[in-house]
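Encoded as structure tokens, here's the structure I'll be asking about.
Of the protein chains in this complex, one is absent; all others appear in place.
We just call them A and B in the order they show up, numbering each chain from 1.
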Amino acid sequence: MTAALVVEQLLNGLQLGVMLFLMAAGLTLVFGIMNFINLAHGSFYMLGAFFAASLIQWSGSFVVGLALSVATCVLLALAVEAIAIRRLYARDHLDQVLGTFSLIFFFNEVAASIWGTEPQFIPTPALLSGSVRLLSGVQYPVLRLAVTAFGLLVALALYLLVAHTRLGMLIRAGAADRRMVQGLGVNIGLLFSFTFALGAALAGFAGVITGPLLAVQVGIGEPMLIVAFVVVIIGGIGSIRGAFVAALLVGLVDTMGRFLLPAWFGYALGPALASMAIYILMAATLLWRPQGLFPAARG
Amino acid sequence: MPKRGAQWLLALCLLALLAVPLTGEVFYIRLVTRIFVFAILATSLNLLVGYTGLVSFGHAAFVGLGAYSVAALGLHGVGSAWVVWPAAILAAALGALLIGALALRTSGVYFIMITLAFAQMLYYVAVGSARFGGDDGVRLAARNSLGVLNLDKPVLFFYVVAAIFLAVLFACSRVVRSRFGRVLRGIKDNERRMQSLGFDTYRYKLVAFVLAGALAGLGGALDANLNAFASPRLFHWELSGDLLIMIILGGLGSIAGAPIGAAAFIVLEEILSSLTKHWMAIFGPLMLLVILLHKGGIHALLAGKHER
Partner (left out) sequence: MRSSPASMSARPLPLLEVQGLTKRFGGVTANDAIDLELAAGETHAVIGPNGAGKTTLVAQLSGEILPSAGRIVLGGLDVTRMPPYRRAARGLARVFQVTSIFKDFSTLENVAIAAQGRLSHSYAFWKPAEADEGLNTLAREALRQVGLESRWSDPAGELSHGEHRQLEIAMALVRRPRLLLLDEPTAGMGPEESRDFQQLLLGLKKSYTILLIEHDMQVVFAIADRITVLAGGQVIASGSPREVQGNTQVREAYLGEDFAMGAG
């Protein structure tokens, strides 16, 4: 257990946290504004990664591939919203949950048909390969730093959008009091479509930039989705600030847990505890604050 | 109450299913045994969803606990159903008590997500446990023995499971009409009102949650026996989702609905998967259609009622 190792794990935790934020932000926005629970959110993460695997190869450029992948995710999201999601807005949560759950089957199977079941790989862009020396004795992969930085940039952009634009104001108002916003004559249909597409774009983006780090395979979206749910619960549904704080917390707890718990509790008990760490965190938060850390006012 | 005609039809179907062992086809005997197991699981979840209004997306947690109890005891040489099955029920009930006590402090979407999260937590623990074969799960040397009865014989096991299913169905039908069941239905209809009438709704919901979890544990133990195998997939939220779809398919809020839905789901799955490798791509949208149109499920269709 060296200081260097701890720093490395902390940075990993930060990176995971930022990725979780991108996933959770979309979920919490869609829930806050549309009162809609979307289990197929993880599918956009997966599809983003798959699109990137193909488009980067086709275009030869990581950046172009990234941009095209996110754009494709947005288009797909708009289509899915118009065809299926829209019909579930008025339904109760059970129907929404099951409806989007059914979509997961569909997306997973289509992805398997197109790309097969073998894992795909997104090559690390040359510029981001190798590692860099941060402090004495700490070598850290450039790619991971880039992923974290990229994620934070997008988070910043999201913050600017939500806090400093009129559209963002509508989003915040919608999260706080949906009916009021509808009553103000805002084109709710457009706002909903936009929000849904924004969520998908964030998820797809997260999928693309983590692509070089992990294998791209059918079903990678679902584990991310579950943890994103944990983040949303801890942070408070409808709150972006809550999602950010909770995401970093969860990312750190998960990473540090997997690193420290086996060391403290041995390899029989350690890994099991590490798997449970973030859920124990969630349980503890619920005991203290059943509505999450920063619950948005509900409309 | 279903129309008389519908009741006769259902009774006939049940008799037909019970007669399947007479064909001697092991494939079909196993299939119908599987239907009965899932009918038990779906019925247990229906107590929560259809009667108490609690949408639990983590019911698989208790199925898994039941199955892994069988595996754990099997690894220690304990194979008598008289010991193992009650142990499975107890383990699942305990899990339901712990998870329910926390999850029921929330409601609505929070509740759905929390039950999902806790079940998934158990999934990851199961996958990570080398003792239980991790991702591969645990093979059982043999099915549990029920006294002198050797349950490795398909026909014998079939009738044991069928008998348990009928007992569970009957018991649940009594429970939902009892004073306790009335409280649950009242909570589903108007929880705030129930509280103002003096009912401690949290406690009643918790009891329902534990009861449903216990039954799911029994179903899980039977599933482990059926396949002689306990897999982490039994904890997975995909199973939770499948159970919910079965209930919607069959019809919420009627005791017969869950078994009907389970049967329909499994048969549909069998048919579609034999047609094409990519059957999921059809199954998904098909389920979505069912959800968009469900109007009380198959049961309502039979009974000529229209909900929604």
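General observations
Basically, contacts are C-beta pairs under 8 Å (C-beta built on N, C-alpha and C of every residue); 3 or more make two chains touch, one makes a residue touch a chain.
This is a predicted model, so every value here is computed, not measured.
Partners of the chain left out, restricted to shown chains and counted across the full complex, are B. Among the residues B:Y204, B:F229 or B:F265, only B:Y204 touches the chain that is left out of the figure.
In the full complex, the hidden chain is touched by subunit B at residues 174-175, 177-183, 185-186, 189-190, 192-201, 204, 207.
Going forward, only the chains that are shown with their structure count from here on.
Spacing of subunit A relative to subunit B, judged by their CA centroids, is 31 angstrom.
By the touch criterion stated above, subunit B contacts subunit A in their complex at residues 49, 55, 57, 102, 105-106, 108-110, 112-114, 116-118, 120-121, 124-125, 127-129, 237, 241, 244-245, 248, 278-281, 283-288, 291-292, 294. Residues of subunit A touching subunit B in their complex: 31, 37, 84, 87-88, 93-95, 97-99, 101-110, 112-113, 222, 226, 229-230, 232-233, 237, 271-272, 275-276, 279, 282-283, 286-287, 290-291.
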